[in-house]
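With one protein chain held back, the other chains of the complex are shown just where they sit.
Letters A, B, C and D name the chains as they come in the text, with residue numbers starting at 1 for each one.
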Amino acid sequence: MRNLLPLLLAGTITTLKIFVLTLLFSIPLGALVARGRMSKNPIVSTVINIYIMIMRGTPLILQLLFVYFGPYYLFGASYDRFTAVIIGFVINYAAYFAEIYRGGVQSIPIGQWEASLVLGFSRAHTFTHVIVPQVVKRIIPAMGNEVITLVKDTALAQTIGVAELFRVAQSASARQFSTTPIVIAGLFYFIMNGVVSRLFDRFEKKLDYYH
Amino acid sequence: MRNLLPLLLAGTITTLKIFVLTLLFSIPLGALVARGRMSKNPIVSTVINIYIMIMRGTPLILQLLFVYFGPYYLFGASYDRFTAVIIGFVINYAAYFAEIYRGGVQSIPIGQWEASLVLGFSRAHTFTHVIVPQVVKRIIPAMGNEVITLVKDTALAQTIGVAELFRVAQSASARQFSTTPIVIAGLFYFIMNGVVSRLFDRFEKKLDYYH
Amino acid sequence: MSIITVENVVKSFDALGVLRGISFTLNEGEVLSIIGPSGSGKSTLLRCLTQLERIDSGRIEVCSMTMAHSTGGTIQYADAKTLKQIRLKLGLVFQNFNLFPHMSVLRNITEAQVNVLAKSKGEAVATARQLLAKMGLEEKEDAYPCHLSGGQQQRVSIARALALNPTVLCFDEPTSALDPELTIEILKVIKDLAKEKMTMIVVTHEMAFARDISDRVIFMDEGLIVEEGPPDVLFNAPAKERTQRFLSRYGQ
Amino acid sequence: MSIITVENVVKSFDALGVLRGISFTLNEGEVLSIIGPSGSGKSTLLRCLTQLERIDSGRIEVCSMTMAHSTGGTIQYADAKTLKQIRLKLGLVFQNFNLFPHMSVLRNITEAQVNVLAKSKGEAVATARQLLAKMGLEEKEDAYPCHLSGGQQQRVSIARALALNPTVLCFDEPTSALDPELTIEILKVIKDLAKEKMTMIVVTHEMAFARDISDRVIFMDEGLIVEEGPPDVLFNAPAKERTQRFLSRYGQ
Partner (left out) sequence: AKEQKSLEDNSLEKVMSKGRFVMGLDDSFPPMGFRDEKGEIVGFDVDLAREVTKRLGVELKLQPIDWNAKEQELNTGNIDCIWNGFTITDERKAAMTFTPPYIHNAQVVVVRDDAPYTTLASLAGKTVGYQAGSSASQAIDDSPAFKSSIKQLIEFKENLTGLMDLEIGGIDALVVDVTVASDNIRRSGKAFRILAEELAPEDYGIGFRKGDQKLADAVWEQLVAMHNDGTLAQIAIAWFDVDNTVVGN
């Protein structure tokens, strides 16, 4: 028990690394994907649509296996497992985020674009100063749900041998013949999710000055 | 390869069993949970809220371990692993469905209740004939997303040793030293999700006669 | 004969006194208009009559049944059965219609007849068709509310209320959600009802209309009845300064 | 001096001919009202002028700049720079305001001044404050649109348009989303602008108002100008049967 907490904390660090890096890359990548999905070029939008469908239509655990082992079987190249986890999570979450962004942009009344146009704003200015700030507010609840799912999904990183929190807890559990480590891990996830929802709630409140 | 497909199909049957049984129980259970969550009794609503928070705040994979092994550690009783998988999935999904139902009910304009009241409908009649039909229409997209997630989550049943599709594919992979079974499994999931979205789309269209 | 008697009705939302002692009576066949600035409590008054809100004190009597009355500082509502009977005496047409979007026009009108009045399906449909014909909506019985214009929706909601054969029909700004041209349709429907001696209470901002159809007009402000009288008097020679000020705004 | 010249403008949505050959001119300081039944193309006409829609054929000239003209069957729009210049000559006040909900009232009014006219922040704020004062909204500069009444939102949207100092101000049913009492506020603001000789085009359903402020009234129906003239003539002695029919509905 004395040694359990440091162990679990080390696993938690890995979990948090996966969490933070995934968000760091998938949030902007999702914007690019959303852009492609809404593209007027039918090839681009179809390709992106297929990508999104695959990401949303197959288990993440399976995607992780592919991302890690695929390159070797296809091109003979191999790389670091942690990088693979990050790539796997990023391309998966970017697809989900993209669909949230797209829904957000399409929910902004056309009148906002029209008012901006009549006032002479450039498209870029309209997008960054009129549309995006409103989209951000609208997508917070959906993003919050997705980010909480991410906290839990980090447990799948063990599939390709990354020793995140749940893996560490399971090993400790097997070693110590007890479910205590798993209970504690559950608590950790619960706390992390609590923090995430709290942050999102606060962000939502912060943007509550208008509706 | 000749023998691979029958094997994967057998795994698929288990996956589908988990899928169907989970929906069968969690869809009505979710309604009960939602009812409790909206209860005016603060004890009931708090207890239900905590249950929902736990279900949504911890990884499903961890919940499955608890549901299966917990009863033994707590009461010395043990039971069938398949039953445990179903119980685990049902209590998890009921929590998610409950929140969707609640959102749906709360999104119905108060005017619908008031019009029903003024016309003399009983509360029960108002609920079953005025509110529920409209809620069903509104929650279809959210339910669709959740059901697709369920298709993918069935892969977690292997945690407590149920040989569903993904488990079978991994075993076949181990035997044949190839990722082909996993690719095929991915395709199976993709097809199942395709079918599910198609069904939901159709259902959505069917209710498109009004808005 | 007095159909509705309201005596000293008081209603607050938390600290806000919305109705601060309202009394009036409504006689059979009479058309009563209620006018007044936004926030004066007109909608709340209608909602208290139709049991969508509970009053804090005072007395309401409908068709000789006591709906609520104060006794010793507390308000006493009638038993559930009486309240239900009273509810059926009063029809309410909502400002934003509140039609049931998932039911066809016909079913919107038959649903309560069958389930509340326990009429047979055939009887209910016959009544509904009659009312739809009266509203000029014969061809819309299978349509869904979303496919109707605002004016048509409003006429369906009037038919829905009339289908229960209420003694009094209440309107809360029946035209405020409508385009000007559609407004005219609805005002005509209400005028026709007035001609048929339907007892009605109409909350409205259309002064010309209130003047035209009413037997009596009540002007409310800040939860009180400021002035009450026949339209000729109230519109042409209002006694109170507040009424004059309000009406002058509409004079242009 | 003619500020806007519209010649034989045609605009269809797919098969639907919405504008079927519209011609008129607008002179400096003139107030032009456009009336007509729902669907007659009034909003579409304003949207073509403000470049929210492209015309199919015809000619539009604004402040001696050609915005678009047909040559040999195809429509030719001016270059981007000219179009932008023209855009700034025309202000548009939307029916449903379209204020930016995430910006304070002040920022709604300064944003375009700073980012389009490249004015300094201080200058923009000064202009905005002046306009807010004129609209009686001095105290609302830090409020967000959602905390304003409909009438206040509409006044902010007028101020937002005026801040760019347009030559012509266009209104699309400026009061249709407002309560009757708030309507009066806005009509007063527009009247004041008319007194200051602001050139304006006002699409409206308020006949009394159109009569009151306009120098000229256009009556449109089914994508055509049916009749055009000074308000006295058009309202009191309309030449065309269609106009008479339309106006009689508003007579009550």
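As a convention for this text, a residue touches a chain if its C-beta (ideal position, glycine included) is under 8 Å from a C-beta of that chain, and two chains touch if they have at least 3 such contacts.
Small disclaimer: the values here were computed from a predicted structure and weren't measured.
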{"item": "Neighbouring displayed chains - absent chain, whole complex", "value": "A, B"}
{"item": "Contact with the hidden chain (one of A:Pro28, A:Gly161 or A:Gly194)", "value": "A:Gly161"}
{"item": "Omitted-chain contact residue, chosen from B:Phe25, B:Tyr51, B:Phe69 or B:Phe127", "value": "B:Phe69"}
{"item": "Residues belonging to chain A that touch the chain removed from view", "value": "65, 68-69, 72, 78, 80-81, 158-161, 163, 167, 170-171, 173-175, 177, 179"}
{"item": "Where the missing chain touches chain B, by residue", "value": "3-4, 6-7, 10, 65, 68-69, 71-73, 78, 81, 158-161, 163, 168, 170-175, 177, 179"}
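Quick note on the criterion: only the chains that are shown with their structure count from here on.
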{"item": "Chain of greatest Cα-centre distance to chain B", "value": "D"}
{"item": "Chain A and chain D, separation of their C-alpha mean positions in angstrom", "value": "46"}
{"item": "Approximate Å spacing (C-alpha centroids) for the pair chain A, chain B", "value": "21"}
{"item": "Which chain pairs touch, all of them", "value": "A-B, A-D, B-C, C-D"}
{"item": "Complex contacts: residues of chain C adjacent to chain D", "value": "37-38, 176, 179-181, 184, 187, 205, 208-209, 212, 249-250, 252"}
{"item": "Chain D residues within the chain A interface of the complex", "value": "50-52, 84, 87-88, 90-92, 94, 96, 98-102, 111-112, 115-116, 144-146, 160-161, 164"}
{"item": "Touching residues (chain side chain A, partner chain D) in the complex", "value": "109, 111-112, 114-115, 117-121, 125, 129-130, 133-134, 137, 209-211"}
